[in-house]
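Every protein chain except one is present and positioned as in the full complex.
Up next, subunit A:
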Amino acid sequence: MNAHDLLWGMTPGHLPADAPAWVLDVIGAGHPVVVRRAQAEPGHVAVGVRGRLREQRFAAVMPLAAVRRRVVPEALCDVISPRNLPALRALAQLRTVLAKEIWGVTGSAGFELATGIEALHAQSDLDLLLRTPERLGRGDAEDLLAILDTAPCAVDLQLQTPYGAVALREWAGPSQRVLLKNASGAHLVVDPWQAVA
């Protein structure tokens, strides 16, 4: 189970008593939840529930035994949508660029491709994930970012290293220390391919 995986099987009974009404609605409707980068008790996984509005995000915990279906971001690379939106055109364009890599679709594009539920709109960014078990040089990061920035919408690509995720945009930039996100939180690090001390 990794951050950004989509999980089906959560029911309103798994939610805390203080969960807002919209959370009960989407879980009751059978929408999947998204695995979060956070620690959970044994036998559980930290998940996020997404609603229709941008501020509708709810952190919850799901028992592993309840998981009925799981879709990883990599499984969504080749899903074709009938909708015509900048984020989907960007995805079509970047498929060839990333063809030799291990990559996936996350965020609202991933959610829409996995469920068929409309989550994207004309202003949506495209969120991508690139698995980088080996270090990606900062020069190579700059080259890749230059290609992504020719896409028809803003592309937010996260590099998934063995120790967490770092934004390609920041790794390609001038800052000496960059933000690495993992299950224990966020850290400023010089090398995202090194274990956080």
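To be clear about the criterion, a contact is a pair of C-beta atoms (placed from the backbone, for glycine too) under 8 Å apart; a residue touches a chain by one contact, two chains touch by 3 or more; residues count from 1.
Criterion: contacts and distances are computed from a predicted model.
Engineer: Look at the options "Sarcosine oxidase subunit beta", "Malonate decarboxylase acyl carrier protein", "Fe-S cluster assembly ATPase SufC" or "NADH-quinone oxidoreductase subunit L" and return the one that UniProt uses as the protein name of the missing chain.
Structural biologist: Matching "Sarcosine oxidase subunit beta", "Malonate decarboxylase acyl carrier protein", "Fe-S cluster assembly ATPase SufC" or "NADH-quinone oxidoreductase subunit L" to the record, the invisible chain is "Malonate decarboxylase acyl carrier protein".
Engineer: Of A:P16, A:G116 or A:G173, which residue touches the hidden chain?
Structural biologist: Going through A:P16, A:G116 or A:G173 one by one, A:G173 is the residue touching the chain not shown.
Engineer: Touching the missing chain, which residues of subunit A?
Structural biologist: With respect to the unshown chain, the touching residues of subunit A are 54-55, 57, 107, 125, 127, 154, 156, 167, 169-170, 173, 175, 177, 179, 181, 185-188.
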